[in-house]
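Only a single protein chain was left out; the remaining protein chains are all shown in position.
As written, the chain order gives the labels A, B and C, with residue 1 at the start of each chain.
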Amino acid sequence: MIADESELDELRSAVRDFLEAKSPEEAVRKLMESEPRYDPAVWAQLTEQLRLPGLAIPEEYGGDGFGPVELGVVLEEMGRALLCAPFFATVVLAAQAVLASGDAEACARLLPGIAAGATTATLAVAENSGSWDPALISARAVRDGEGGVGGGGGWRLTGRKGFVIDGTTADLVLVVARTVGGPSLFAVDGPAPGLTAESMETLDATRAMARLTLDAVPATLIGSDGAGGRIMAKVLDYASVALAAEQSGGSRRCLETAAEYARTRHQFGRPIGSFQAVKHKCADMLVQVELAEAASREAARLAAEGSPDYPVAAGVAHVACSRAYMFTAMENIQVHGGIGFTWEHPAHLYFRRAKSSQLLFGGPAVYSERLLDRLGI
Amino acid sequence: MIADESELDELRSAVRDFLEAKSPEEAVRKLMESEPRYDPAVWAQLTEQLRLPGLAIPEEYGGDGFGPVELGVVLEEMGRALLCAPFFATVVLAAQAVLASGDAEACARLLPGIAAGATTATLAVAENSGSWDPALISARAVRDGEGGVGGGGGWRLTGRKGFVIDGTTADLVLVVARTVGGPSLFAVDGPAPGLTAESMETLDATRAMARLTLDAVPATLIGSDGAGGRIMAKVLDYASVALAAEQSGGSRRCLETAAEYARTRHQFGRPIGSFQAVKHKCADMLVQVELAEAASREAARLAAEGSPDYPVAAGVAHVACSRAYMFTAMENIQVHGGIGFTWEHPAHLYFRRAKSSQLLFGGPAVYSERLLDRLGI
Amino acid sequence: MEHDMQAFAAEVRRFLDAHVAKAPDRTAFTWGEGDDSMAYFSSLPPEEEREQVRRAREWQRIRYENGFGWITGPPEYGGRGLTPVHDLLYDAIESEYDVADTGTLSVIGLGMIGPTILAHAPQPLKDHWLPAMYRGDAIACQLFSEPGAGSDLASVTTRAVRDGEDWVLNGQKVWTSVAQHSQIGLALTRTNPDAPKHRGITAFLVPMDTPGVEVRPLRQMTGGADFNEVFLTDVRIPDDHRLGEVDGGWTVALTTLMNERATVGSEGAGPVAAALSPDRLSALMRATWTWDDRALRGRLAELLVDVLATEHLNARALRKLHAGVAPGPEMSVSKLLYGQNLTKAAHFVSDVLGPRAIADTGQWGTYAWTELLLATPALRILGGTEEIMKNILAERVLGLPKEPVTTAAKEVRH
Partner (left out) sequence: MEHDMQAFAAEVRRFLDAHVAKAPDRTAFTWGEGDDSMAYFSSLPPEEEREQVRRAREWQRIRYENGFGWITGPPEYGGRGLTPVHDLLYDAIESEYDVADTGTLSVIGLGMIGPTILAHAPQPLKDHWLPAMYRGDAIACQLFSEPGAGSDLASVTTRAVRDGEDWVLNGQKVWTSVAQHSQIGLALTRTNPDAPKHRGITAFLVPMDTPGVEVRPLRQMTGGADFNEVFLTDVRIPDDHRLGEVDGGWTVALTTLMNERATVGSEGAGPVAAALSPDRLSALMRATWTWDDRALRGRLAELLVDVLATEHLNARALRKLHAGVAPGPEMSVSKLLYGQNLTKAAHFVSDVLGPRAIADTGQWGTYAWTELLLATPALRILGGTEEIMKNILAERVLGLPKEPVTTAAKEVRH
């Protein structure tokens, strides 16, 4: 089921109104320097007023059963507003990992809490290098009782994870760890014994990241043993499309900010937007934003339709939106001149977010090959 | 010995005056469609009046003993004028291959004719793919008498060569062919039995290219058996620097043409150069040209000084000048608008030359790695 | 609205299914088979070109007879009376079929000159020429650009001087496509050299067989001649062939220019579609043993992102059309990207080819790419330079202010 255009417009305007009220720049700046890096009251309102955590979770697991198109609208708005909240980690990474596992029991156990906004969650994949390559996963899972550790039918995880979004605050951590069967997905409680999480210093303070140390942490297998690689691939496509929506929203905001400044700032007796250098810069930004938005929205639609073109479209959206956001975030500063690189001006917050989003899943050094792979080239 | 700046200026102005008189656009257009692709009378004058063929050949072999710096000045001017002449093939490729062989006997036999302008020559390296990789050379050389062919102490060459500059007109063809010792350099007479040369259709009609078929062609070994790879590497560095000078001259001409048009063409009641879009395009061209010229001239100077930095500088000059020429040739057309892409306007001649020069020694697909190799990276 | 469009789309498909076949997949191919031409400009031999024009006229006649000859035109001239969105939707659907290329008739004549005649010509000219044009009988060209008036059309200097009931035209026009096939041309002329430049222009409909009209092919840098210069020497045109007021020709010209438009999904069509096909490009890399070069692969990925994202942009515009909504800036953006993507593709491929792009080795599908390479500079200039298109995007979509009128320019403007 895909909402029609007018329903999407309604959703967009409800989310935008909410975020303008609850996540204005002052709130973002305050949360950037707080622990936790989000406001639990706003998170609760996001659930109560807009039911957003459950938007894209199937109805059978307590959600509203919408899909990537509707989620994309929400993420575009969150990207515009630089909302500090555990939404991406919980709803995109964690919930999708559970769904991708095909483990109905785990879905029934874990998703209703997420849908209800009661559980925040995250997914821990990358280790030292930040790579999502399943071959580079070295965290280990052993059965309880194996190797003399603990007892019973569960598992124990040992190793280190990095770049875990909202990793210090998540109630539920999904962890990819290696068994003899290969990389596999596990669920771990946020406060589980043996699990320590410490904040990492980040380029983009609006997206908290943590380093996790797991020392024989009790865990539950999600999906089948050894299915981790396949789950990671599915989550990566989905998360690329979701991230692309955030990036597209952020880059349109940069374009709008730059164009507004170009229309109103006067130098040499003219609005600076009447100078061709500024005008063409804005036109170049517009071209990038239109491409990015089309790529992101089309990928979401193809995902919702279950189209065979979806994996390619996910790759295209990831590259097009990464590039557009970085470009518009840079050029927005340039159009603003000196004021644009002050701490007080919001332009740098978008610059930081743009760079951190571009590199989140590996960046240009890996995403080109990933796209060609999806194209069969 | 490097000429001082005022001597270089004198040389430049003598060559420029000569080429303005002898190689104006009409002459270039006429020769582009003629066979041979050059005017033997102008070639003779180039020798008699300016002694250019012998400029960079050592005095002991009948030349004037200057080096790459002076040769660079000449080539910049030839690049500006798109001179159709066997200069690059004869003086750069062939003469340098002979010199690089270290074979004093061959130098004494072959170079005086080149220095005197009596012999035109070329170098045949590439085969089907156009590559200069020694490993891809498949033309074969066997000793006279070996395999039952002919007799005596000479060699016989069999195989095919392509992209041979001025290959249908050269009096002397230096050929890299494979012996049991590896790639080796041989001298073949232009009209030797078993050698056939046919013109290739080229993107850039101002630089003639031929396909050679060698069928047991009698040949003389130059330098030692198996030294071909080392000779090719030396020639490639030298030829890259020489080509860079041509490219730098051509790209400065494109910049000058574009800037002149931008100053004088009026649209909307203003010179088009007063519009920032055109103005900044010209500034971008200027930056590229200044970089290219510095890279090319500095590489020539380091070559003349025998500096250990010369091979890296040769690679830098090759890339910087290839890029600058292609960019300025494209943007020159854009500044001119419609008139710029007519057949009658000279802009496309530079576009064609820029692209053909960029790809002559392999192009971007190989020159980046070649530069990193020279840098030891 | 969406329902109406669906009904219209269904009708279009019924008509097309009845007359023509579906287009073959232009991106499907087998390496080494068939024509490897990559020409952006056609440059056909004269007899083939005449045959192409004949087929275009024939298909236009069939469209006309079935009510699709002039979708936005008024019924009294054989039009259908529908909206521009219907027109764009028709084009988009037709592009899925294997129909004759009617560009010779439609791009300039039916798309731009027809609406101008409708808006500004005296009744007898409308009655005669409009049905003739949309039935495929008459071809029209645009006599606007001059050597000194390119981006700045209001600077035309071709003179028209009154002589009794006639006007006598003298001057030179340039970049006139299809002039050699045209029966009529719409000419902008200067009738009052003393007025501000936009106020001294008058428009005339010039029968191309009038004595003194000389069409000369204009050779472009690819070597072919897809445009013309048109020389007007003492060309005598009756006053009843005037469009609009005397000295009011700028308004006429604006009507023509406002009817210039991009069609949705133009990248998908044409002989150069192959240039942007992932399969074709990867086959080229295999054939040149560069398939595993990660530097080239990285650039291929960058190029394909542009190409595929542009397709997504077009797909979204098309979906809007089907819903009866006029596309927004997507179409202008798509037009700008069309030229940029082909330019990137041509240079990428030349890097893949290396020396094989500079001399013809005879290998299939290699040197042929130079035809496209040599056409790319034109793509950034024709139909509005990149600079003019960026001005339009920034001013119309983003609302950035125009350049202030300069004192020098102000004197000669209205």
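Assume a residue touches a chain if its C-beta (ideal position, glycine included) is under 8 Å from a C-beta of that chain, and two chains touch if they have at least 3 such contacts.
Note that this is a predicted model, so its numbers are computed, not measured.
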item	value
Of A:Thr47, A:Ser307 or A:Ser356, the one touching the omitted chain in the full complex	A:Ser356
Sole contact to the chain not displayed, among A:Val15, A:Ile333 or A:Leu375	A:Ile333
Residue in contact with the excluded chain [from C:Leu44, C:Ala225, C:Ala295 or C:Ile392]	C:Ala295
Touching residues (missing chain, whole complex) on chain A	126, 128-131, 162-163, 200-204, 209, 211, 267-270, 275, 277-278, 326, 330, 333-334, 337-345, 347-348, 351-352, 355-356, 359-360, 362-366, 368
Residues from chain B at the interface with the omitted partner, ascending	5, 255, 259, 262-263, 270-271, 273-276, 278-280, 282-284, 286-287, 290-292, 294-295, 297-299, 312-313, 316-317, 319-320, 323, 364, 367-369, 371-372, 375, 377
Touch list for chain C against the chain that is not drawn	293-295, 297-298, 404-410
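In this section, only the chains that are shown with their structure count from here on.
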item	value
Chain ID, smallest distance between chain and overall C-alpha centroids	C
Between chain A and chain B, centroid-to-centroid distance (C-alpha), Å	53
Distance from the mean Cα position of chain C to that of chain A, given in whole angstrom	43
Centre-to-centre distance between chain C and chain B (centres being mean Cα positions), rounded to whole Å	41
Chain A, residues touching no fewer than two other chains	275-276, 280
Contacts with two or more other chains, residues of chain C listed in rising order	387, 390, 403
